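Here's a structure for you.
The other protein chains are all here in position, but one chain of the complex has been omitted.
The first chain written gets the first letter, and so on, giving A and B; residue counts start at 1 in each chain.
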């Protein structure tokens, strides 16, 4: 099974003993403590836990948006440079939780999507923007709309399109559907799965919803209070083969999300 | 006789581009039971809940053929009479306690303020009542919580304080608008158990507004499913799996399930007549 494939050293994302510490006013808060994980190329890996478990902080740490105080993060076998260089942006991109906060309110969709191309001096932005809109299932007539003229689901599609403009290999997904309605969530999850298939993407996905994680991911890491509790394969999850009490309690609280 | 009777409720907002109807003819009656109102964003479920307390600000306008609570005509009641109802006989719990609690007052002051001012109860007695209310929502160390400020509470704790605050006047009806959406699943279960106990022990009526069909199906007695300001289906919660309306079925089917198939999730088909504008 895939569960053992990652241990062979071919991991695309390799996190070892990661510790993230926030300091404010003399107090130290350990958001993540000694977490290790490995994700093979084209795999989809889930991080699940309750609020404050540090799951989103891991994604932010990869992007240099959180203060790493220990451990290492390697992408494709190479340690990340500080600050992250332009190569990093072409390898790793992120989709944020709240589509109402992740798009610049005063930029048109066109500006939002062409900005990454402009930053990296990539030509042919007109055609690429149109193509990107089509790829995420938005009509090209939306190109010059502002975010407030779009629904939540449409905004999240724009955010996904933006993340894919630089054709990264890795997509970090931070609760990409938790702010969306159920029917829209289904559409966005389907879109993400289709794009992963078509482009051979690797996902590292955070969610509090075990059902969403189960649907999207091959392997799951259960987290609590900044620490890794248990790693489960998809089959282990579906068959309730967890060994720790916390993972089990989380599973049982999601009883209404089980296949009837 | 039912506790709350609503007939043909309409909420209209006047905007630059003409009137927008948020609620378009909703009717229901509520006894001492748990009624769930489910819908996606923009379905008018929150507006329906707020209309009962007449908490819609201009340019919004409420119209109804009839809306009465325990014999009181809510459409004809003066603003003064409504104020006497709000909080006292009808309580409301909102989604995010962060925005509903006063950030510069500690919990104790907020809990006792109404008792001391409205009911003219002495300090010690009000304090005892507040502590009893906090214990009723299963807060283990009420003394500490009484002295805390809202930002010092976790989400689940804040939501319990909100519920406790609403319960002090012992209302006959509680309107809970997404009371657990901001909470983790394990905390969510605890808050639901508290609400459940209150309905059973005190014979309170509960309107539970949520976007989560499965949650409502598990927790409520009866469900109203709303879409674009209308009730598309009303059913007993235990019959949720046998829902007839394509929208309700679509909502149920589009959710991923643990151990479910990996293929694309069925989308919600909005091509039916029910989804058309003005249907």
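Methods note: a residue touches a chain if its C-beta (ideal position, glycine included) is under 8 Å from a C-beta of that chain, and two chains touch if they have at least 3 such contacts.
The rule is simple: contacts and distances are computed from a predicted model.
Asks: Which choice in "Response regulator receiver and ANTAR domain protein", "ABC transporter permease", "NADH-quinone oxidoreductase subunit N" or "Chemotaxis protein CheA" gives the name that UniProt lists for the one chain left out?
Replies: The record for the missing subunit names the protein "ABC transporter permease".
Asks: Among A:58, A:80 or A:94, which one touches the chain that has been omitted from the display?
Replies: A:94
Asks: Touch as defined at the start, partner being the missing chain; which of A:21, A:36, A:108 or A:249 qualifies?
Replies: A:108
Asks: Among the options A:41, A:63, A:240 or A:253, which residue touches the chain absent from this view?
Replies: In the complete complex, the chain left out is touched by residue A:63.
Asks: Using the document's contact rule, name the residues of chain A that touch the chain not shown here.
Replies: Residues of chain A in contact with the hidden chain: 63, 65, 84-86, 88-90, 92-94, 96-98, 101-108, 110-111, 115-116, 119-120, 139, 141-142, 144-146, 148-149, 159, 162, 165-166.
Following the convention adopted for this analysis, only the chains that are shown with their structure count from here on.
Asks: Under the stated contact criterion, what part of chain B meets chain A in this complex?
Replies: 40-41, 155, 184-189, 211-215, 217-218, 241, 250-251, 254-260, 262, 264-268
Asks: What part of chain A is in contact with chain B in the complex they form?
Replies: Counting only chain A, the residues touching chain B are 50-51, 152, 181-187, 189-190, 193-194, 208, 210-212, 214-216, 237-239, 249-251, 253-254, 256-260.
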